[in-house]
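Attaching a single structure in structure tokens format; questions to follow.
Of the protein chains in this complex, all but one are displayed in their positions.
Note that the chains take the letters A, B, C, D, E, F and G in the order they are written out, and that residue 1 is the start of every chain.
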Amino acid sequence: MNKIWNIYLSGEIHSDWRERIAAGIKEAELPVSLSAPVTVHADSDDCGVAIFGAEDNKYWHDHKGAMLNAVRTGTLLREADIAIIRFGEKYKQWNAAFDAGYCAALGTPYITLHPEEHDHALKEVDAAASAMARTPEQVVQALGYIINGTLPR
Amino acid sequence: MNKIWNIYLSGEIHSDWRERIAAGIKEAELPVSLSAPVTVHADSDDCGVAIFGAEDNKYWHDHKGAMLNAVRTGTLLREADIAIIRFGEKYKQWNAAFDAGYCAALGTPYITLHPEEHDHALKEVDAAASAMARTPEQVVQALGYIINGTLPR
Amino acid sequence: MNKIWNIYLSGEIHSDWRERIAAGIKEAELPVSLSAPVTVHADSDDCGVAIFGAEDNKYWHDHKGAMLNAVRTGTLLREADIAIIRFGEKYKQWNAAFDAGYCAALGTPYITLHPEEHDHALKEVDAAASAMARTPEQVVQALGYIINGTLPR
Amino acid sequence: MNKIWNIYLSGEIHSDWRERIAAGIKEAELPVSLSAPVTVHADSDDCGVAIFGAEDNKYWHDHKGAMLNAVRTGTLLREADIAIIRFGEKYKQWNAAFDAGYCAALGTPYITLHPEEHDHALKEVDAAASAMARTPEQVVQALGYIINGTLPR
Amino acid sequence: MNKIWNIYLSGEIHSDWRERIAAGIKEAELPVSLSAPVTVHADSDDCGVAIFGAEDNKYWHDHKGAMLNAVRTGTLLREADIAIIRFGEKYKQWNAAFDAGYCAALGTPYITLHPEEHDHALKEVDAAASAMARTPEQVVQALGYIINGTLPR
Amino acid sequence: MNKIWNIYLSGEIHSDWRERIAAGIKEAELPVSLSAPVTVHADSDDCGVAIFGAEDNKYWHDHKGAMLNAVRTGTLLREADIAIIRFGEKYKQWNAAFDAGYCAALGTPYITLHPEEHDHALKEVDAAASAMARTPEQVVQALGYIINGTLPR
Amino acid sequence: MNKIWNIYLSGEIHSDWRERIAAGIKEAELPVSLSAPVTVHADSDDCGVAIFGAEDNKYWHDHKGAMLNAVRTGTLLREADIAIIRFGEKYKQWNAAFDAGYCAALGTPYITLHPEEHDHALKEVDAAASAMARTPEQVVQALGYIINGTLPR
Partner (left out) sequence: MNKIWNIYLSGEIHSDWRERIAAGIKEAELPVSLSAPVTVHADSDDCGVAIFGAEDNKYWHDHKGAMLNAVRTGTLLREADIAIIRFGEKYKQWNAAFDAGYCAALGTPYITLHPEEHDHALKEVDAAASAMARTPEQVVQALGYIINGTLPR
């Protein structure tokens, strides 16, 4: 089997969790293609008006950007074999929960990644998940097992 | 046309928004069947262990409840013609965003209902919505228009 | 067989073609439930701002209305057994063609209704149709045959 | 991620918008595979009779061609990640609106490209779009952002 | 359980097999709603031109009728719980085999009904069937068992 | 909300678990429509040959019966809102596990019902379930909560 | 665009039409991958018993073969972009019509290929087709146009 696994990394953009997963995958030489939303916060907010022209109203400013981002994220999410849904310590992060619901409806398995303090608030999101991880390293181990059947030594 | 419209009311359980929508629908005599998650907070948390037996571990206590709740909410959401997704002033409310993502993937139209302070954080959730309302009364007016083509006088 | 057939009437709102179809169905006593977009032109244009608040920008004024109309039209179109797609003598009527494409992708059969002068411009839309009619009365006859197997005497 | 994005260019065949998008994509070195309907007007009209034999009746002449064109366009549209739907200054262009509706039903995101004069008439088609562009260059910029996360400098 | 079972009767129109099935269902008081194509041969052939106008070319004469018939048969077949596919002694009956393939792709179970002489030629059609019957009475018995769990005494 | 919930009862046919669930539902006055395979063992084995004629070969004897049973069970399972999958103390009961996998692929939620001794062997089947019950009474309580939001007193 | 088009050649196995299409595709250098059922008549009939063991009963002999053939044909048909459905002068050829119905339900476009004498009997099969051809060379020309937009010189 020569399958390349598409893994989508959804959620928090203020810590290095994506880099740690990428580094772990590289070290383990897993046949994985990672994808993610645009993680440059300002670009993600302003992409709509930067390309299609300014808006007086902040709501439509945001809307144009969010619509454009959704073309990217929706396409990549629909192609993902597995999604990793990350909730950091701060912020509302409703788009991460949105992506989890999107996966659930599509039947795409996902793994959540969040600290214990969010356990109760995330119980519905975790309930629809295939696993809940505390660290990016656990995610890499899980991928190693899912793909190659290898467990951490 | 004799269609009964199934409307699912997702999200916040700490204010009277569902009652206000129900009252407005009744007054307008709209052919609507409302559905919702179980909104008694304690029951929603404890249903799993109350029925299937206690768990030592809080995570699995929550998990059993969330899994059971999902049978109700998933079934009703899949049958809904339209969902109303409510974000209140407080709490994380990730399950509301989860339901929005679920609807988006199914192609079920939804209307968000939230205060202005959440606009930026909810921009992705709003971008996939058919409308964004500030009050339950606007939701009722929208349903009146969608169903009967009547506008507020 | 006691089936009620859902027939959606899409397109032109400036002539009485919907009324003529409704009258013909009534006369023929066909088991049909008709549905349609909101056909009051001004309401259809302004519904978004009338309910959710005014917009300075005409584009977003239109957008809010069109999004709300789409909740109605999309829901009814998805439930239709058959759609009738009407192109009148005037106007662009791109929404009628949009509905035809929507039906084609869903596998919902549709019948077009338009004057001969549009034949060439509508050849792609007609090619995906089950039939092309010139008059509302032909549409009624077609429904009579489809539903009851009766031909015009 | 090594994804090649399939972009379908639907609509007007009388200006050089496809060439300008192709040139922009080439310059930006985007990993894009462009597809389109047959854009030689006479061939597109006559392909059916040229291959399968002449028809006395103009309607069937057109029909045979449109059916054959639909094999190409339907297949390419179903495979597209994103469609660009172009409405020029002239002509009815109902097939462009048809393609937009087709995309909407499939859940394929699309970007419209049209002059301001069509804004009101296209409001339903724009409402279901992910973005509305005025120039081919904006489309290229949008693709650059969607695919690579880069914004115009 | 109060389910009404939708049974579509496809195929041969030159013997009384539909009547015998209807009579058996009535006698057994099965909760069944029967549907079928238009079985008046001449009407089925001429419906297109009778409603939408004559054609010089026989091929398009047939085509217009077949397209109209397909609105009826496709809709009823998509709604059927079970189809009965009948091949009589004579004629090509390709539309019956077409309906069988249509059911197979939809996952709708079907029962074939044909004499032994067709066994070899129908082996692919039978292989995708849930059962093969020789008589209408066997079909009625099968429906009685499927619906009520009763076997012939 | 006036929904009647379709509940399919799959699996073991040698104990009174279906009767206990039916009695509990009646007592709790739940709006439930129960369905099940034919539970008369001999009829379920012999239905194929009883209707369509004897087979010399035991394999095809079984096959004809299983195919006929599958028309009933597949139709009812596809219509179920929730399935209850019962594994008794004895027998292989592979058809129960088959139905669980069928539900999992359809996205239909199911609740397993089995003694503790099967826990390890059923871990994959339980992992895809919404809940695991030990007694029919727990199943009734779960349905009461899912449908009405009521917990056992 | 570098698409390889998957074309499935269904139907008659007693003339050289597949070879003529293959030769034409080679000459035109079309990017096409052809697939087909097993066309060695005896192997196609006997494959089931040859591999899994003899059957006394001719019906099950045929059935085992037809089931095995369907794994091949169903898989290739589901992957096809376009199917060519050939009806020769002789034989019942119900499997060809079955494949046409299968395509119609999947939304896969197909082109029929048959002599004029079958026109009336095939009117339903032709009505759901994208085109009807008389010769393999027309099929090649159609593919050339669909894929490359080139018309016969």
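Note that contacts are C-beta pairs under 8 Å (C-beta built on N, C-alpha and C of every residue); 3 or more make two chains touch, one makes a residue touch a chain.
As the structure is a computational prediction, the values presented were derived from the model and not from experiment.
Colleague: Among G:19, G:43, G:89 or G:117, which residue is in touch with the absent chain?
Modeller: G:43
Colleague: Suppose we count only contacts with the excluded chain; which residues of chain B make the list?
Modeller: Residues in contact with the chain left out: 55-57, 60.
Colleague: I need the residue numbers on chain F that touch the omitted chain, in ascending order.
Modeller: Residue positions of chain F that touch the missing chain: 58-59, 62-63, 65-67, 69-70, 87, 91-106, 118-128.
Colleague: Residues of chain G in contact with the chain that isn't shown?
Modeller: Where chain G meets the chain not shown: residues 33-35, 38-40, 43, 46-48, 50-53, 64, 67-68, 70-72, 74-76, 79.
Methods note: only the chains that are shown with their structure count from here on.
Colleague: Per the definition at the top, count C-beta pairs in contact and tell me whether F-G or E-F has more.
Modeller: So, comparing the two chain pairs, more contacts are at E-F.
Colleague: So how far apart, in whole Å, are chain A and chain B when each is placed at the average of its C-alpha atoms?
Modeller: Averaging C-alpha atoms per chain gives centres 24 Å apart.
Colleague: At which residue positions does chain B touch at least two other chains?
Modeller: 67, 70
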